[in-house]
Structures are given as C-alpha cells and as structure tokens.
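Below is one structure, written out as structure tokens, with a few remarks after it.
Only a single protein chain was left out; the remaining protein chains are all shown in position.
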Amino acid sequence: MRDYIIRRLIMLIPILLGISIAIFVVMQLIPGDVVSGILGIEQTPELRAMWEKKLGLDKPLVEQYFSWIGKAVTGDFGESFRTGAPVFPEIMSRFKISAELAVLACIIAWIIALPLGVLSSLKRNSVIDRIVRVVALMGVSIPNFASATLLILFLAKGFNYHTPVKYAGLFENFGVNMQIMLLPALVLGSVMAGSVMRMTRSSMLEVLRQDYIKAVRAKGAPERVTIFRHAFKNSSIPIVTLVGMQIGSLMGGTVVIEQIFSIPGLGQYTLTGISQRDFPVVQGCVLFIAVVYVLVNLLVDILYTYIDPRISYS
Amino acid sequence: MKKLFALLLALSMALALVPASLAEGNVLRYGTETEVAGFDPHTISSHASLRVMAQVYNQLVDVDEDLNVIPELATSWEISEDNLTYTFHLADNVYFHSGRKMTAEDVKYSYERILNPDLGALGNSASYAGGVASVEVVDELTVKMTLSAVNVAFLSSQSSSYCSIVDKDVVEANEGSLLRADGGTGPYTLGEWVPDNHVTVNAYDKYFDEAGKASFDAIEFYVMTDASSRLNALRTGEVDLIVADTAMLELVKADDPIQVISYQTRDYVGLFFNVEREPFTNPLVRQAINYALNREEIIDFAYNGTAAVSGFIPASLGHWAVDVGEKDYYTQNIEKAKQLMAEAGYPNGFETVITVGLEDGIRDMGVVAEQQLAAIGIKAEIKNEENAEYIDDWKAHNFDIMICHNGAGSDPNRGVAFFFSTTGSANIQGYSNARVDELCVLGAATTNEAEREAYYHEAINIILDECATATVACPMAYFLASPALQGYAPNASNTSNFAGVTLAK
Partner (left out) sequence: MKKTRQPVKQRPLPGNESTLRLLWQDPMGRAGMIGIGLIIIMAVFAPWIARYDVAQMHARNRLQGPSAQFWFGTDNFGRDVFSRIVYGARVSLVVGIVAVGIAAGFGYLLGMIAGFFEGKTETVIMMVMDIIFAFPSILLALFIVAALGTSIVNTMIAIGIVNIPVFCRTVRASVKTVKSTDYIANARSIGLKRMSILFRHVTPNVMAPFTVQATLALSGAILTEASMSFLGLGIQPPNPSWGSMLSDARKYMEQAPWLVIFPALFIIITILSFNILGDALRDVLDPKLKL
C-alpha cells in the first residue's frame, strides 16, 4: 500500500511539469498581457518597457520559465504580477473556501440523490422511477447561474433575505459562514445530485442482478438487509469514483456561483488570473487544482480497498 | 423537485430567523462591481482601487464640480510669471497614517517616485506630472516645482490619484511597493482586504481637514460582480449603497423605497474608426456612418434612454464643449448617408468588423450600431473581445471600428491632445491633422482662458467635421442607496467623496 501511494505521488511530477510548461506556452500565445491590464489607457511605449523590465517579462522566455519553476520547486509560487500579493497563501485561503463549498455541495447531493437512486433502482421502470429520473435531470438541465439568480431574487422578494455579504470563515463565525455557503452549495448540490442519482441507480441495478444477491435473498434475509448491507455497499464503488471526480471539478469549476454569491473561492482567483494574464496566479492555481485532483483520486482509490476487500494495490 | 423545493423553503425560513450579519457600529457598506487590484496610487488605474484610494490618499490640490482647482494638501500656491514654476504652501497639520507629520520632503519624495522611470508610474506622462523638471524643498512646508515647458493643465491634473502624496517611510519599509501598504494621509486608513470579497477602510482621527473628516467608523467596499445580487443585497439591507446599471432603474422606480443617485459623467462612448485602414481613410465614409447613426435610439437601447447625445468633449466639461446639436451629421439622415457612400465609391456598402469589449453598454451599442449601419449597406460583424485582448487590439490599432468608452478628463488638453493629436498616446485611430496638433500646443501653452477656448473649439470642430470618430453619448453614472443614506452627492470630479455622508438610524 505504501509503495503504491509513493508510486502514484511520483507519477505526479511529470504531470505537473507537463502542465506548467503547457500553461507557460499558452500564456505566451494568448493575446494581451498583464502590462496592458495594469496601464490600461495610460500606456506609452516607455511605461510599457518599464513594466516589462520590472516584471521580468523582458528576459528570454526560457529564462523566465526556469526562474519561475526554480522557485516553485521550493514551494514559492511567486507574487501576483498585478497585486504583488504572494500567490501560495492566497491559494490556500481560497482553497479552504472552495473545499468547504465542494464538501457541502456533495453532502447535499448525497442527501438528495442516494435515497432517490436506490428507490429508483428498486422500482425500476415504474412511474416512481420515471418521475425520480426526470426530476433528477431537471437539476442538471438548468444552467446554474439562472437557478442561482432565481433563488436570490425569490429569497429577497419573498423573505427579504440575502446571504451576508461579508465573508466569514467556518471557524470564525459558524452561523454566518453557513448562511453564506448553504445557498450556493444547494445550487451546486442539486446539479450534482442528478449525476449521483443516475450512477446510484445504474450501479444498484448492476449489483441487484448479481448471483450473490439472489443467494442472499434465497437465504431468506430481510429485504432491507439485502439492499443496504449487500447491494448498496457493493454498488458504491462507482459512486465514490464519481464523487472523487466531482470534488476535483468543484475546485475552481464553481466560478459562476462564486461570482453570483460573492464567494472568494479558487475559481474566481483563477478566472481573474486568466483574464488579467497574471502568469504566476494562473500557473499556481492550475498546478494546485491538478494536485488536489490527483490526491482526491488517490484517496478514492484507497477508499476502494475498504469498500471492497478484494481490491488491493500491492 | 417538490422535495427540493420543500427543502429550500425550510432552509430559507430557518435562515430568515437568524439575524443577518448586523452592521457593527457606524459602518457604510458599499456594493461595488469589480475587484480591486492593489492600492499603490501611483501605479494602479483600476476603477475599483481608485474608489478605495480616494479615501486613503490626498493630493496637493483638488478639482471641484465646476473644474475649479481648490486647495487640498496645499493651502495655497503661486505660479511664476513665465508659468514654469509652481510654489505650493502645505497645510501645517497633515499627518500620515503612521502618525508622522507630512512635510515638503514627502512631497518631493512622492514626485520623485512618480518620475522615477523604474517605477513605471502612471503619473509620469504629459497628462499628469511628466512635465516636472525639478522639485525643490524651500522650507518645511513649502515646495517648488519647475516644469520643462508651459502646461496650463498642470495644476488641475495634479488632483489625480496618480499624483498622490505618499509616506516615504512606508514605501521603503515595503520594498518600494504600496500595493498592499498604507502610505496615505486620507480620512480613512486601509484596513482588511479579503480579495474578491471586501476591503475595509477605517476612520483616521488625525485627518487634517475638519470638513473632510470621516463620518463613518468604517467603509466596507464589497465586490459583488453580479448586478442582481447587488440590487437584492441592497433591498434586504445587507448593503447601504451600490453601483447600479441602467437596467435596474426601472425596477426600483415602482415600489422600493430606494434612492437613485446619479451624475453626468465626463465620459463618452462612440465608434472609433481606424483611419489608417480602408475604407475609413476616406472622410466621406466616416461622415456617412455619422449620418447613418440614430444616436437617440442607441441611447434608448444601450442606456435605457438615460444618456445625453455628446461629442468627445461632453457638455459636462462646461464651456470647453462644442454643441454637437448644431452639427448636421449628428442627426440621422439615411438618404444623405447613402449619397455619401456612393460618392465615396461604396454605393453597395462594404463589410467590416465592429470590435467591442465586455462592458454591457459598449456591447449593446455594437448590436444597435450593426443594425443601423446595415441600412446603408454596411455589413458589420461584431467581434466581442475579452478585456486583455480588447486593450491589446486598442493599443495595436488592430480594428476596423472599435467602440470605446473614454474619459474626457478635466481639461480639454486631455480630451483633445491625448486622443487626437498625432503623437497623443491614446490616439488609436491613427488620426493626424497638422492644424489640430498646432492648436493643442497653443492651447497648453497659454493661460488666457478665452484664448484657450478659441484654440480648443477650433480643434474640436476640425476633428468633429472630419468625422475622426462617431461619438454617440455621454452616459450617466448611477448609484442606488438605502433611504437612510444622506448627503452622498457624487460628481464627475469626485465620485467617491464620503465626507459628511451619514446613515440615519
């Protein structure tokens, strides 16, 4: 097991190197640069030259890349070209927010999706099944900016309520934090619920067909036991996989929701970085998201061994 | 869906019971539209940052609503006979937020910082402090600046944030950068900054000017990119003031007890032609386009009818403006436009591209202009560009027609020379007229107001008549505020002055 984890982590290195080079190249190709953003309408060739020199953009590209990667290896992601703020601490503070949002969204998705998925699989092709499936799909079908805006308008008009605008961390002020995070998590969760519910349904169907379930039933075990102890547990691998993938994509993929609810998450930071051509920010965010993605999936793989003892990585 | 709805309802009920974060003390909560980009007054041009920095920094002078130069850190000044030397007398009771008293040395340091080529300061250009040849400390409270050439607009342009007076010690303690430090003298000190969420400024009790003293314990600037979230946060009392767009005006007119606050900007929007490119090299084509536009209709669609038809020196600049109502080509005349197109050799029109940026007004203008140009056979494709790309194409003269939103500044030197003289650094359309260049030089070199007006009016008329652009409108700026907010009266010279503003409890 330990060797497996180490091997997976070593595999990360070429991936991260590849990403960093790709990002660097793309950032060079993209029209517009950070200096244009800083100077805006005031730019003159002289001012431009000064800023390029100041930010090290006048150096040869290869040198720019190596000076960045050299520092990055030591954990120093540099400073934002635009605001001068160190990138890594900023990513970490935003990661906490994005991670909380992702976890809440997952919990909400599970609360909605797992029971419905199991129910749907047990009543396959019945009216209930069809209704559940269509309802689950409704969540996936509405662009989340539309449902979020509708939700905000509904709460403001109907209940004179709006989420607090001043962000407070989970441990600073739990009540305020929950008020800020629950609504966006609900919007994200109801979208996720659709795919979790489908996955639950199909993998339950798969398992229910297996011979050992028939054997359990034949033994005369109560239906509840059959379903939850045997069928559901065994069908949870694909569900866990899906959740792993979704948590990865929620790191930054929530940018639209972050904008609407004014949440200072990772997505907004990455987007600002991209639109301002702030190379250290983009590079830092992308690498960080990739690492989180790989780690979450590693965790998922390790989880497999607990769910299904037949799986081992030796 | 039902289950979801029930859950949602239960949740919202539960949340409604918990009191929303109560404002602690006497705090103004301001919902703004974009994230700040740091707080170095000399290097930051971001709109959102300027709003915050206006509370934290001061300049030597200020400009009032009618463009008169008024004292700020300098209580008085003298200008030498030859108009080259400016002597400023500083207020005696100005303290930096560090508690240290501001002296002439700090003014000298600040201007040297602006003029230091290594900083890349925005004020280091002809429009601001670029013409300063030397700064001399006369005594503790007197400073003398010598210009390399006469520049009548010099004094008023020193009111720009780019010419703020900063604390030398703070700059040095922060390795030369003020991006995240507070080296100011303003009525508020820089407080907490949670990027993409909020910036707080706190009242400074040693502020030198009684009238300008902080009336709030703090002002919190919130980043709320989404316009409808902003409006709803105002409705529910989560914020007290928001930056509004014209689409919101209809909504609050009806029943909300919300105040609408507005002012006429000194900005203008319009179509800029690339006069280096066919067919816009031909003045007849440019004139035809001017005739083809129905400016009132554009204003109705893109600004909900709330902007004024305007040239590139808007009426809000007072006597400097030229009345575009007298210009025939500011009234739509399709027949005339078609005739001009035929005369220019394009009886069947041509194909072109209209480049627009992300700003709503600009984008909507593009959509309407495309339709109006179609009436004279011009088939325009709209190219919607991301911000960085837009600025890049702007700078590289890489467009056929570009829709721009420009600020005309506080002196025609900016509005005319910066955008239309051959060497003007914002002259992106490649426009060049020897007489205009000459008039710009004359206008900047004389102090006689009447003479200046004559020079600039001649230049403006030439540029308008040659149809270097097809400027459309001078938009309004809107804010919405809770009924409790009193005394906030922004104007184009001072959009973020919160002195004397209060919240009735």
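Going in written order, the chains are labelled A and B, and every chain counts its residues from 1.
In this text, a contact is a pair of C-beta atoms (placed from the backbone, for glycine too) under 8 Å apart; a residue touches a chain by one contact, two chains touch by 3 or more.
On a predicted model such as this, the values are computed, not experimentally measured, just so you know.
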*Of B:194, B:382, B:445 or B:477, which residue touches the hidden chain?*
B:382
*Determine which one of B:89, B:363 or B:405 touches the chain that has been left out.*
B:363
_Considering the complete complex, identify which of B:98, B:306 or B:371 is in touch with the unshown chain._
B:371
*Touching the left-out chain: which of B:110, B:197 or B:228?*
B:228
_On subunit B, residues whose C-beta touches the chain left out of the figure_ = 227-228, 245, 247-248, 250-251, 297, 300-301, 358, 360, 363-364, 366-368, 370-371, 381-386, 388-389
*Against the chain that's been left off, what residues of subunit A make contact? List them.*
14-15, 18-19, 22, 26, 29-31, 122-126, 130, 133-134, 137-138, 140-146, 149-150, 153, 198-199, 202-203, 205-206, 208-209, 238, 245, 248-256, 259, 267, 270-271, 274-275, 286, 289-290, 293-294
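In this text, only the chains that are shown with their structure count from here on.
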*asked:* With centres defined as the mean C-alpha position, give me the subunit A-subunit B separation in Å.
replied: 38
*Note which residues of subunit A are touching subunit B in the complex, please.*
30-33, 36-44, 46-47, 50-51, 53-54, 82-85, 90, 112, 135, 138-139, 149, 151-153, 155-168, 175-176, 179, 182-183, 186, 190, 258-265, 268-269, 272, 275-277
*Along subunit B, where are the residues that touch subunit A in the complex?*
1, 3-4, 7-8, 11-13, 15-16, 18, 20-21, 29, 31, 35, 37-38, 43-45, 117-120, 122, 124-125, 127, 177, 179-180, 194-198, 220, 222-226, 228-229, 232-233, 235-239, 386-393, 395, 406-407, 425-426
